[in-house]
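Beneath this line is the structure, given in structure tokens, with notes to follow.
Every protein chain of the complex appears in place save one, which is left out.
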Amino acid sequence: MDTRIKAGGRSAKPYEHNRARMLISCPDGPGIVAAVSHFLHQHGANIVQSDQYTMDPEGGMFFMRIEFDLEQLADRVAGLKADFQTIADKFEMQWNLYPLSQKKKIAILVSKEDHCLVELLWHWQAGDLDADISMVISNHPDMKEYVESFGIPYYHIPVTPDTKAEAERKQLEIINGKVDLIVLARYMQIVSPSLIEPYRNRIINIHHSFLPAFVGGKPYAQAYDRGVKIIGATAHYVTEELDGGPIIEQDVQRVSHRDDVSELKRIGRTIERVVLARAVKWHIEDRILVHQNKTVVFI
Amino acid sequence: MDTRIKAGGRSAKPYEHNRARMLISCPDGPGIVAAVSHFLHQHGANIVQSDQYTMDPEGGMFFMRIEFDLEQLADRVAGLKADFQTIADKFEMQWNLYPLSQKKKIAILVSKEDHCLVELLWHWQAGDLDADISMVISNHPDMKEYVESFGIPYYHIPVTPDTKAEAERKQLEIINGKVDLIVLARYMQIVSPSLIEPYRNRIINIHHSFLPAFVGGKPYAQAYDRGVKIIGATAHYVTEELDGGPIIEQDVQRVSHRDDVSELKRIGRTIERVVLARAVKWHIEDRILVHQNKTVVFI
Amino acid sequence: MDTRIKAGGRSAKPYEHNRARMLISCPDGPGIVAAVSHFLHQHGANIVQSDQYTMDPEGGMFFMRIEFDLEQLADRVAGLKADFQTIADKFEMQWNLYPLSQKKKIAILVSKEDHCLVELLWHWQAGDLDADISMVISNHPDMKEYVESFGIPYYHIPVTPDTKAEAERKQLEIINGKVDLIVLARYMQIVSPSLIEPYRNRIINIHHSFLPAFVGGKPYAQAYDRGVKIIGATAHYVTEELDGGPIIEQDVQRVSHRDDVSELKRIGRTIERVVLARAVKWHIEDRILVHQNKTVVFI
Partner (left out) sequence: MDTRIKAGGRSAKPYEHNRARMLISCPDGPGIVAAVSHFLHQHGANIVQSDQYTMDPEGGMFFMRIEFDLEQLADRVAGLKADFQTIADKFEMQWNLYPLSQKKKIAILVSKEDHCLVELLWHWQAGDLDADISMVISNHPDMKEYVESFGIPYYHIPVTPDTKAEAERKQLEIINGKVDLIVLARYMQIVSPSLIEPYRNRIINIHHSFLPAFVGGKPYAQAYDRGVKIIGATAHYVTEELDGGPIIEQDVQRVSHRDDVSELKRIGRTIERVVLARAVKWHIEDRILVHQNKTVVFI
């Protein structure tokens, strides 16, 4: 039996049924860590991991990620959240609590290039991406059979200048409220603003990056003409400003004059898939907080 | 006036007069973070940075690094430490508290190769190493004039098979109790066991590293013969087992068949100085905890 | 239609029909480059790429890789080779000539872990691996359906202590003389010596690498216990000495104390697939020469 094709995601490790993560952002001030850790201790939770960071020690923002275990979490999570709101109000916190047993649902959007999609599916199959891939949406039909062989629904929504509005309406209808995270895995269309607002800091895009950046079309050809020695890729959250949202992860690889434009693109694809997979994994593991146009990533 | 030669170290930033760091290791259990953060809050301290890590969630060790500000720290540090001992006893903590105003004192030991020494002095001159370099000790006289031009005492202690015991006695006399950290900056002699014990986890050594490792003499020649594609360096704390102590930092660089043995050595020197400088910086900034033969480095 | 599943390899670029590569090793001496380039020029060939390297300028070995175009290559290659033998004899050359139109045939051997196999198939599908994958052989049946969906034959040859000899005999029968390259893509069995001899410098293996190396079992657990900061992978040609053959490529990734043994293994898998894919690509592109236990890789 081919376990690879049939199996998906991974089964939870036993301890994860009672594990949860909190992400907190608030203006810095005395007593925050004490209040939060005292609260958790009082409620019987055991902190297994905790990260804090203060941006600008003089009057800046405070960020915190806590991973904790609590017996019978499922029954107690609603009460825990209600109780915590008092502390959150006192320190003007923005916060979230994610039980690990509630897996995040992902929609992947893809066009013709398959390398990022294949990578994400491989990580998911290998059990390295602790989430549900709920759907793949594409403006092309090419990957339908491949995606469905994993048991994942595939929606083909063609996009043409004439049908753009209608296509966006369909996308919104299929996605909105159904998933927790949208991944643009080389989706070569602009995402509708009507998706960006409800999915703020929950849409991840990947694109190539260069030192220096090249303005205008055909960036790989420009990079080749300038003889760059390093090319890279950037994963970021999508905002209304094209490619201008908070950066989650970047990586690079050395190239040389021997690499022609098609080789540069090939190398670029390899970096893109690695960087996107890391960014998605970190989001799924609640490692990323966003402040203004910047991420704090606790890894 | 040549400010570079005359000036040393750097002046403290104003906020640092009231800043301190704590390093804590103890068996994991509920309530540790709550107890520590509550204690600091009660005493009027404001946590500006905090890292925790639990090794093995089921009954493992807990590690914590806290950076905090406290008004009039100098007057209150003794009382703070005395008060904290109650918490430390309860959780069986090993702990230390380091006010930033008490700069660590460093002894650098060096033989003939100067690259690691030059690097450390450059970082120190640039204000990137917040410590005092109290002395340089060498079994060769070569660097005397250079080191003294920075205003740093230089002790020339020749080591021969006959004079080894006497040399070690002299070293111990000059160093012991006078410095907080010993850096072996390509010191090609075995360090006396009588230094290792009082300076456990406070002696940093640097040496070359290869994938795979090569046993026996002339490792660069062996690496060349095997055609390795990557060479590296490892900084570690010195233990009784030669080159077997807890690893602090490692880095590597790509090489190719074109690099002959002397070029491999040249590249190796560049990696060594970068890796050693990072390890020393992290030690000075109290970022390293040691458990058994392993470091936890909070960066 | 799902082009991804059905299509395989890539179609040749037009210029490649008349392109060939030569690999030459011989004792260094005056006039080699002149003789070879004069020969090719005389025969109407145009050199498009050439690399040379002399190991040890005083009486060492000379290595050369030439890529050239020749009109109507297919009709003339036999004559070209016959003519070249005079030069080869004069300089005591070991040499090969590979027309690009004769694609190399690959056998991939795999056990249960699929990451290296998936990676190679993805590169092949994407047209980045200019070879034919003739077969996949495994001691487990798990990947059968997946591999066959690419139209590639899959041979399941179980290996037990009792059937080892018989299994090796079957393997040899299926592989020997049918393929140009054998790739051990996490094949967890010792390869039969009867395969090593006919496929000298044509069997590529991948394995994890550490700084420092760890002797004995469970290397990831040992690496974790020692707190290594970098882990890596090495691709090498297989020789009679286990994991001791000429190194083709290596790469590494940073890790930290936060990475437990299973996370180290996960990172290790990602490095392994990247390193193996590079090594296979370079072999396919005739970029690797072997001398004694060392590779010269012209990239």
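Order of writing sets the chain letters: A, B and C. Residues in each chain are counted from 1.
Keep this in mind: contacts are C-beta pairs under 8 Å (C-beta built on N, C-alpha and C of every residue); 3 or more make two chains touch, one makes a residue touch a chain.
Just so it is clear, the model here is predicted, and its values are computed rather than measured.
Participant: Which of the visible chains would the unseen chain be in contact with across the whole complex?
Facilitator: A, B, C
Participant: Check the options A:V36, A:M93, A:V147 or A:V228 and report the residue that touches the missing chain.
Facilitator: In the full complex, the listed residue that touches the missing chain is A:V228.
Participant: Identify the residue among C:H38, C:K90, C:K112 or C:K178 that touches the chain left out of the display.
Facilitator: C:H38
Participant: Looking at the full complex, which residue from C:S50, C:S101, C:N176 or C:Q189 touches the chain that isn't shown here?
Facilitator: Selected residue, touching the omitted chain: C:S50.
Participant: For chain A, enumerate the residues touching the unshown chain of the complex.
Facilitator: Touching the chain left out of view, chain A contributes residues 53, 55-56, 209-213, 224-230, 232, 234, 243, 246-252, 256-258, 260, 292-297.
Participant: For review purposes, identify every residue of chain B that touches the missing chain, sorted by number.
Facilitator: Residues 1-5, 114-115, 118, 122, 126, 128, 141-146, 149, 258, 266, 269-270, 274, 299 of chain B touch the chain absent from view.
Participant: To test your reading of the contact rule: which positions on chain C touch the chain that is missing from view?
Facilitator: 15, 28-34, 37-38, 40-41, 44-54, 57-58, 69, 254
By our rule, only the chains that are shown with their structure count from here on.
Participant: To bring chain A onto chain B by a C-alpha fit, how many degrees must it turn, rounded to the nearest 5?
Facilitator: 180
Participant: Quick one: compare the interface residues of chain A with those of chain C and tell me same or different, with half as the dividing line.
Facilitator: Counting shared over all numbers used gives more than one half: same.
Participant: From the C-alpha centre of chain B to that of chain C, how far is it in Å?
Facilitator: 42
Participant: Could you tell me the distance, in whole angstrom, between the mean C-alpha positions of chain A and chain C?
Facilitator: Chain A and chain C have C-alpha centres separated by 36 Å.
Participant: Return the residues of chain A touching two or more other chains; collapse runs of consecutive numbers into ranges.
Facilitator: Within chain A, no residue contacts more than one other chain.
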